[in-house]
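Here the complex is missing one protein chain, while the rest keep their positions.
Chain lettering (A, B and C) follows the sequence in which the chains are written, and residue indices restart at 1 in each chain.
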Amino acid sequence: MSTDINNFTAKDLITDQEVRWCPGCGDYSILKQVQTVLPELGLKREDIVFISGIGCSSRFPYYMETYGMHSIHGRATAIASGLKSVRNDLSVWIITGDGDSLSIGGNHFIHLLRRNFNVNILLFNNEIYGLTKGQYSPTTQTGQVTKSSPYGALDHAFNPAALCLGADASFVARSMDRDPLHLRQMLKRTHEHQGAAVLEIYQNCNVFNDGAFEVFTEKTTKKGNTLFVTHGEPLIFGESNNKGIVLEGTTPRVVDLENTSTNDLWIHDEQDRNKANILVRMFDNPSDDSLPRPFGVFYSENRPCYEDLMIEQVEEVTNKFGKGNLDALLRGKSVYEIK
Amino acid sequence: MSTDINNFTAKDLITDQEVRWCPGCGDYSILKQVQTVLPELGLKREDIVFISGIGCSSRFPYYMETYGMHSIHGRATAIASGLKSVRNDLSVWIITGDGDSLSIGGNHFIHLLRRNFNVNILLFNNEIYGLTKGQYSPTTQTGQVTKSSPYGALDHAFNPAALCLGADASFVARSMDRDPLHLRQMLKRTHEHQGAAVLEIYQNCNVFNDGAFEVFTEKTTKKGNTLFVTHGEPLIFGESNNKGIVLEGTTPRVVDLENTSTNDLWIHDEQDRNKANILVRMFDNPSDDSLPRPFGVFYSENRPCYEDLMIEQVEEVTNKFGKGNLDALLRGKSVYEIK
Amino acid sequence: MNFSTEVKEDVTIMFAGDSGDGIQLTGAQFTDTTALFGNDISTFPNFPAEIRAPQGTVAGVSGFQLHFGSAKMNTPGDELDVLVVMNAAALKVNLKNLKKGGIIVANTDGFDPKNLKLAKYPEGVNPLKNGSLEGFKVYEIDVTKHTKSALQDSGLGTKEAERSKNMFVLGFIYWMYNRNLDNTIKFIEEKFKKRPDIIEANLKVLHAGFNFGETSEAVGTRYEVKPAPMPKGMYRGIMGNQATALGLIAAAEKSGLNLFYGTYPITPASDILHELSKFKNFGVKTYQAEDEIAAVCAAIGASFGGALGVTGSSGPGIALKTEAIGLALMLELPLVIVNVQRGGPSTGLPTKTEQADLLQAVYGRNGEAPVAVVAAKTPSNCFDMVFEACRLALEFMTPVMFLSDGYIANGAEPWRFPLANDLKAIPVSFAKEKNQGDKFMPYLRDEKLARPWAVPGVAGLEHRIGGIEKEDITGNISYDPDNHEKMVKTRAAKIAGIASYIPLQTIDQGAENADVLLLGWGGTYGALRNAVSELLAEGLSVAHAHLTYLNPFPKNLESLLRKHKYILIPELNNGQLVKIIRDKFLIDAQSLTKIQGLPFYTTDIKNAVYAILKKHSENLVCN
Partner (left out) sequence: MNFSTEVKEDVTIMFAGDSGDGIQLTGAQFTDTTALFGNDISTFPNFPAEIRAPQGTVAGVSGFQLHFGSAKMNTPGDELDVLVVMNAAALKVNLKNLKKGGIIVANTDGFDPKNLKLAKYPEGVNPLKNGSLEGFKVYEIDVTKHTKSALQDSGLGTKEAERSKNMFVLGFIYWMYNRNLDNTIKFIEEKFKKRPDIIEANLKVLHAGFNFGETSEAVGTRYEVKPAPMPKGMYRGIMGNQATALGLIAAAEKSGLNLFYGTYPITPASDILHELSKFKNFGVKTYQAEDEIAAVCAAIGASFGGALGVTGSSGPGIALKTEAIGLALMLELPLVIVNVQRGGPSTGLPTKTEQADLLQAVYGRNGEAPVAVVAAKTPSNCFDMVFEACRLALEFMTPVMFLSDGYIANGAEPWRFPLANDLKAIPVSFAKEKNQGDKFMPYLRDEKLARPWAVPGVAGLEHRIGGIEKEDITGNISYDPDNHEKMVKTRAAKIAGIASYIPLQTIDQGAENADVLLLGWGGTYGALRNAVSELLAEGLSVAHAHLTYLNPFPKNLESLLRKHKYILIPELNNGQLVKIIRDKFLIDAQSLTKIQGLPFYTTDIKNAVYAILKKHSENLVCN
């Protein structure tokens, strides 16, 4: 990263548009961290593009003095795929909500992951539809009372990270609006990954789903309920880092570090998909609520990016047949003359 | 299952419509097995509904003398969700292709799995678009030359079973057109499962993708390349059942049964999601092609069905507020009289 | 007291303030009380743009406009008589709509430097102080101070105390219009059942507001608005989306079917989902699908299963449903599609009103794909027309599009609600047996050209349907050329034939052979009715007909139109109905359009009529 490229600061990323989220909304913090991190990534500002769908979170591009598109509900991933197909030189950031990406946009989302376009997906998960004023989303907890579920939501929620892994995502991570430092680290990792990188960000919607992630974000409960994973490090958490996770066969268990050596703990390996699958499922089993919720990079895999494959194929074919000649194309293989 | 309910035979399921698949198509065998199994399930014929999308495979309902709908591309799952919401008494079978379910229909597919409607999904995977004459599908192998990929497909294929698990499917199984016995067993299991059951069926499209599953279906190669899993049984395969699979940590390895006791083998547990995730990923690692491809029921979980939850909620609310009275509803809470 | 009482025919009030100021509740309370008093009322809430803006800004202003009076109120009013503002931003946004000489009630606390700055008034400018409001009657009240002092012994914290501000304003306005507090007292007691301290506080402040009017020297005039001569009967207030929800439930009950509502949230249609989801005890099933395609498909599935399948959305969501609507019309299953129109194209103006989806409703599908289209003209008419949509869908085995719009969906009016018994039953008969010898023919038609509805579960009626062209009568796949032509024509004839089963078109007001006929449709009814009333009063030869059946049209529409000299078609779009009318009847109908996300004002329409009359004055004279 050469310094002459770092031609902008966080301030330069602020647009002339008034930020219009509700006071107290978690989106503010995420905006702030993104604006803080971007200048440190060695990018030119003009090469950065934010593409969003529709939702509170999807207003994000209006607040970023970069190129941007606020598209239609659920389609940011599809639009970004086209953009990346023709412009692999750009740094493309997709901003999407839990409804935008996992409900209406679910199909484009999983297909983008499968194809592995080199984009950064920031999934603002507030477990609710914010913009349309409070209906349940595919990540809303079963039983929750919302505008559209006055007697409790019946739906079983997606586990977004598990869905990503099932769709062959090459990078899956999680952070939260209330932990700026971790969020910035994760934003960097997301950017650095070559391929489709999903960063799920727990985001508080203080108007329609206040406190959904309280246990993970509030000082009093955070340490006991969150597990920050780091590649090569043992899984440790707890009030005074006094607990760890061991893997018994394929089953994670909480252990007390007074009785267990950290050497016996599960050592996080970002490249191990099987373990990543277990990691992201840790809190899915309601019968075992002692397991903390993991944050960090769960999985990271190197796999060719779709847009690079496209370019390679164009080059290969061009090498084989020579650069296309329009006249030859129009003539085709079999011509005749009328004299 | 009382005999007076078994009022129909396989023959009664044949319609007056000419079956119009290409000669040699794997769809014929699947049709035959379904017609064979259905009368044994204790269902009334009039309670059976086949719903399909669009594709060669989706012509299936026309050949079943039951209720049926040949809908639009990718939407059979969505239509079935509505039908099941109002008619939990019906046995609903969804017929879909790899394009129909995983490409255009991907979103409805994963959402149906998440919600867990009690339906049977038969996914005819021929790794190609048959009906539109041979374009690559989301399960086509990377590099394959097809009508739409004359220089080889760039796409990374989905692992359908892994995608299903990521989407919280409650039942995932696999069988193939060329193994009628196993297919019939799997059809029964699929039916028996209470909840959304996905049965992926490897189906040969002899016109556009002939031999895609040859190594698994042909006598000479089948035994060495397939692994039939059964709940509670060790994972054994090979020419003379001479090989087994052990789980080292979370990594499956092939062992020779001459050196390893079957007691040390991985014992299949349908209820273990973590192991199921490893099982369905076994052949994903191209560097390890010694691992066989598994068939059978990979995962099965008991979870409430969506339509039952809907009914329960209607009942609860009705119990609480009494059966709705239209006059009271029209009056509302605040009325006044003009005299 | 030194105040006089003035009698007024009608009054338009706008309550405006920050999203957090309880404006919508205040408006609703005033509405209820005024309805109980016997006035006719029309209301329209005006929400801020989708995302709540920081407090005090122009973007965050929430408004509630209501129009009440001693006659039929057709619209929430064009211009305001009274503007109640809780802060500077609210004044800034709404002042332009206030009549010359109108009243401003301003909460001075909302005009402190901070609020003035948030409202983007230039440094040092306070509109209350700089003479800019000359020509209006301004009542400046420090509502916050009065509220606090009313509550000083209540033990409530400042924040909680301040929340009752709106009650002070409400009390004051009640006083101004001579209203009784009983209804609101009852409401407060009900709402805060579990918090007696809050009840007490709110009542205190409400009375304080009322008494402030009574005792303050500042206010010189009280107003009296006599009850309206409304038809006798039982009334309630109703909003359009609510009426749509009730209409659907009523149709389900009257047809003996279960209602299935498949939808995906979208402004301004979501409230129908919210409303319906409350009524599970009617057996209603609401299904919030993953997207609009899934929603309509689920409704089709439900309909296949014998339920009343309904799906609802707004423009962008309707666009997504078009392929599946095509399937439904090929399957010839009943399906009701609710479209609460909003400003477009694309995401457009989601919270604003428009009528620009008519052509999409009539023509927006691949292939020859006719569906029936109806539209509601007022909030309460949503009940009637969505009920009609269900009736047509069930009687003709067809998709029916029901058009509402943001204006009537969120607007409210008094509704003389029907008794369940007075609603006509919708006869539905599922196929029970074979209909052609020993065979069941799923596409054998009745006299309405409707096919039988055979739902799974009946032995012997097993059959398959699908989206490929179907053979006449058998419903089997058919690629036969003549059969295709026949089926296309039959589906078209079925929809056209609906004309024989809907009411004839009537003239709403005016003569049968006026110089100018205003032909409207949907949510512009109130504005057109007002305008035509006034034009008639001026002695002009105008008439008004309002379409609620848009495909097919009532049978007599052409002859009705031909009796008038000039046809003017006012629409909140760039001219859509006018295209269909011109094509169908080759009548040189002219278009009056407004594309501002706003309803028509009376003057918009009157001016257009004046212009026509002027332009053609010669023709009209020599006649």
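Following the convention adopted for this analysis, contacts are C-beta pairs under 8 Å (C-beta built on N, C-alpha and C of every residue); 3 or more make two chains touch, one makes a residue touch a chain.
What you are looking at is a predicted structure, and each value in this text was computed from that prediction instead of being measured.
Participant: Of the chains that are displayed, which are in contact with the missing one across the whole complex?
Facilitator: Even though it is not drawn, that chain still touches A, B, C.
Participant: Who touches the missing chain here, C:D32, C:E162 or C:E354?
Facilitator: Here the residue in touch with the unshown chain is C:E354.
Participant: One chain isn't shown here. Among A:G26, A:P39 or A:P61, which residue touches it?
Facilitator: Candidates A:G26, A:P39 or A:P61; residue touching the omitted chain: A:P61.
Participant: Hey, which of C:L66, C:L327, C:A372 or C:L535 is the one touching the hidden chain?
Facilitator: C:L327
Participant: Pick out which of B:G74, B:G195, B:P252 or B:G324 touches the chain that's been left out of the picture.
Facilitator: Touches the omitted chain: B:G74.
Participant: Check each of C:G283, C:G364 or C:G510 against the chain that is not shown and name the one that touches it.
Facilitator: Here the residue in touch with the unshown chain is C:G364.
Participant: For chain B, which positions touch the chain that isn't shown here?
Facilitator: The missing chain touches chain B at positions 18, 20-23, 54, 56, 59, 72-74, 103-104, 106, 129, 131-133, 135-136, 138, 147-151, 155, 207.
Participant: Residues on chain C that touch the omitted chain in the whole complex?
Facilitator: Residue positions of chain C that touch the missing chain: 49, 293, 314-316, 318-320, 322-323, 326-327, 329-330, 343-352, 354, 356-357, 359-360, 362-369, 466-469, 479, 481-482, 484-485, 488-489, 492, 573-574, 579-580, 582-583, 586, 588, 594-598.
Participant: Of the residues in chain A, which ones touch the absent chain?
Facilitator: Looking at chain A, the ones touching the missing chain are residues 15, 17, 44-51, 54, 61-62, 64-72, 75, 78-87, 89-90, 107-108, 111, 310, 313-314, 316-318, 320-324, 326-327, 329-332, 334-339.
Note that only the chains that are shown with their structure count from here on.
Participant: From chain C, which chain is the farthest off, judged by mean CA positions?
Facilitator: B
Participant: Distance from the CA centroid of chain B to that of chain C, rounded to the nearest Å?
Facilitator: 45
Participant: From the mean C-alpha coordinate of chain A to that of chain C, what's the distance rounded to whole Å?
Facilitator: 40
Participant: Give the residues of chain B touching no fewer than two other chains, as numbers and ranges.
Facilitator: Within chain B, residues 107, 111, 310, 313, 316-317 contact more than one other chain.
Participant: Where in chain C do residues touch at least two different other chains?
Facilitator: Residues 280, 290-291.
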